[in-house]
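Just one protein chain is left out here, and the rest sit where they should.
Take a look at subunit A:
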Amino acid sequence: MKLTSILLLTVLGFCAVYAADVVDGEVTDDAPKANLEEDDLTIGASPDAELAFHFVQPADANVLHEFYTGKPVKFLIGFQNKGEKDFVVKYSETSFRFPTDYNYHLQNFTRGEYNRRVSPKEEVTLDYGFYAHETFAGRPVGLVVNIHYQDADGNVFVNNVFNQTVNILEDDSGFSGETGFLFIFFVALSIGGLYLANQFLSKLSRKSGLSKRRVVEQGTSSEVDFEWIPRDAVKNKEKKSPVAGSPKARKSAKKAE
């Protein structure tokens, strides 16, 4: 029983050691080197250097492997010198690769120059940051981060600290000009459509007589504008007006005179 439990613990312990997450932990020498370039195949990692990698921004990048375009991506690289000689960490190189062919470079970021001397038993933390361009939005890319360093004897080493496919997402947190003006355009279009519909419907109702307006006579106003009337007609109006009444009444009035 005791032997069985110890055996079980051993198996679990081996599983925990050799299934360590490369991203959020220490990078072992068993990291696959198949995706390195041909020049780097002849240069490997030093057994006296222990490296670690951790994303700082975005905060959930260590788990989700998702970046947003236009927002900074920052990570820390831990370098621990376990040997007896000095190391000089020269630079880090970060690049986007084609997800199905890591030998094809999509973008090479600016080299991060450190030139930092690390004494024996010393640990240093290096950082780097970059922006993912919007042209990569909505597609997966391979992110590769390599650290180049050399020891006191001049031997050059390269250690791959990150080598995974990440998703580049479009940042839709801010105001989008395209969406905003599209919304305004549709609002204007709908108002114009409503106006035209109203015009069309009012024409229809006038033709069919459905909504005939009842004209109510209000009488004429006492003020008359004589400006448009020719002056001769106005003068004639000033003459004596005929006697009111029917023609028969006018004849009898005339005879009486």
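Quick note on the criterion: a contact is a pair of C-beta atoms (placed from the backbone, for glycine too) under 8 Å apart; a residue touches a chain by one contact, two chains touch by 3 or more; residues count from 1.
Keep this in mind: contacts and distances are computed from a predicted model.
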| item | value |
| --- | --- |
| Per UniProt, the name of the complex member that is left out, chosen from "Translocon-associated protein subunit beta", "Radial spoke head 3", "Transcription and mRNA export factor ENY2" or "RecQ-mediated genome instability protein 1" | "Translocon-associated protein subunit beta" |
| Which of A:A49, A:L126 or A:I147 contacts the chain that the document leaves out | A:L126 |
| Contacts of subunit A with the absent chain, listed as residue ranges | 3, 6-7, 9-10, 12-14, 16-17, 20, 24-26, 52, 54, 56, 74, 76, 78, 80, 112-114, 116, 121-129 |
